[in-house]
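Of the protein chains in this complex, one is absent; all others appear in place.
Every chain is named by a letter (A and B) in the order it is written, and numbering of its residues begins at 1.
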Amino acid sequence: MIGRIFKEGFWKNNAVFKQVLGLCPTLAVTTSAINGIAMGLASTAVLLCSNFVVSLVKDIIPAKVRIPSYIVIIASFVTMVDLLMNAYVHDLHKVLGLFIPLIVVNCMILGRAESFASKNTPFKSIVDGLGVGLGFTFALLILGGVREILGNGSLLNVTIFPERFSPAIAMILPPGAFIALGFILFGYNYIEDKRNSGQKSQTKEQ
Amino acid sequence: MKDSNFKMVLILCTVAAVAAFILSLVNMATKEKIAEAYRQEFLSGLTAVLPEYDNEPDKTILEVKGKKVYVAKNDNKTVAYALTSTSPKGYGGDIVVLIGVRPDGRINGIEILRHAETPGLGSKINDESWQKSFDNLTAKDDIAVKKDGGIIDQFSGATISPRAVCEAVDKGLTFITENVLEQEN
Partner (left out) sequence: MAELILLFISAVLVNNFVLSRFLGLCPFFGVSRKLDTAIGMSFAVTFVMTVAGIITWIIQYSVLNPFGLGYLQTIVFILVIASLVQFVEIVLEKISPALYNSLGIFLPLITTNCAILGAAILNIQEGFSFIQMLVFTIGSALGFGLALIIFSGIRERVELADVPKYFRGIPIAFVTAGILALAFMGFSGLVK
């Protein structure tokens, strides 16, 4: 049960690959693998906390004001993450910049609050938050990694290509981001299709 | 009907109030650390462009024609001035340069504080070795890229960025030479 919730959030319903949500931070900060991971973890932290709190107060808040209330709750956690990052990981905060406060409009967070946390127990909501958040982080890691390797010849700041390698700078720029994600989505669709047809032929044999 | 409307507004206001309260606590807890982080950031830029000092240049400020000039002292003697200078002519927008100038009018060092240049191309203005080519220049020298008749290297495929840096450095150096150094003499 817990495993299912986590797996679905992580892969089958992946925020970026499947639901195509949270695009702005995904494309903007993935100029390197580290930046991608940082943004992913920051968003996951907010998602965990907001899912938990929303699940706790779901019976107190009238249906009509739930969206504004959820927004206030999410915005509060985003502000907390913003302040804490500015204080304790100042350089990372500078790099992620504008996109930290923009976590509040990451539709993935409001989406989970509305479709899961408001209808499930706090514990399940935390698991869901972990699954979706880590799936999001995973997506950012992949995109950031690809862009960093092709555009900078390094991964996690470790140069992996020899000096003669001329990086495709376009990968670090906006066009590269769009195109890289397009190909990654192509890959995801391909993998999913193969998995699904594999399962179908299994059930046919049975 | 009115009851539930009132209840809705009340709940929303309560949520907002609780949120604001908790945030004010977090804010108080982190305020100093954040201010300190910004200060360290600026100080490390200053240290990169100034010679050895024993005062606090970011707090020793001369206001000259509306511009802030930071003064570095060693043993109570002024060893250098620092100021920021901006050129809007960067490829991606403003480039903000921090310049350290010694009392003899020569540049001690420069540091790029802010830029939006193309990574891998114009962003080479961040290279320390390139920035060293500004060392010891004075306001009388021709601070320009080689293409424009000066002595500063441009990068193949990225002339605009170094050109903008030259403009910023020239502007700042001229300002401080005319308004500070020459006043002292």
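The criterion applied here is as follows: a contact is a pair of C-beta atoms (placed from the backbone, for glycine too) under 8 Å apart; a residue touches a chain by one contact, two chains touch by 3 or more.
In this text the structure is predicted, and so the values were computed from the model without any measurement.
**Q** When the whole complex is taken into account, which chains on show are touched by the absent chain?
**A** A, B
**Q** Pick from A:P62, A:P101, A:G153 or A:P167: which residue touches the chain that isn't shown?
**A** A:P101
**Q** Among A:G40, A:G129 or A:G176, which one is in touch with the chain left out?
**A** In the full complex, the listed residue that touches the missing chain is A:G176.
**Q** Of the residues in chain B, which ones touch the absent chain?
**A** 16, 19-20, 23-24, 26-27, 89, 91-93, 160
**Q** By the contact criterion defined above, which parts of chain A meet the unshown chain? Give residue numbers in ascending order.
**A** 20-21, 23-24, 27-28, 67-68, 71-72, 75-76, 78-79, 82-83, 98, 101-102, 104-107, 110, 170, 173-179, 181-183, 185-187, 189-190, 193
We adopt the following convention: only the chains that are shown with their structure count from here on.
**Q** Quick check: how many Å separate the C-alpha centres of chain A and chain B?
**A** That gives a centre separation of 34 Å.
**Q** Taking the complex as given, what residues does chain A use to touch chain B?
**A** 31, 57, 60-62, 64-65, 68-69, 72-73, 75-76, 79-80, 83-84, 86-88, 90, 94, 151-152, 167, 169, 172-173
**Q** Any idea which chain B residues touch chain A in the complex?
**A** 4, 7-9, 11-12, 15-16, 19, 22-23, 26-27, 30, 33-34, 37-38, 40-41, 118-121
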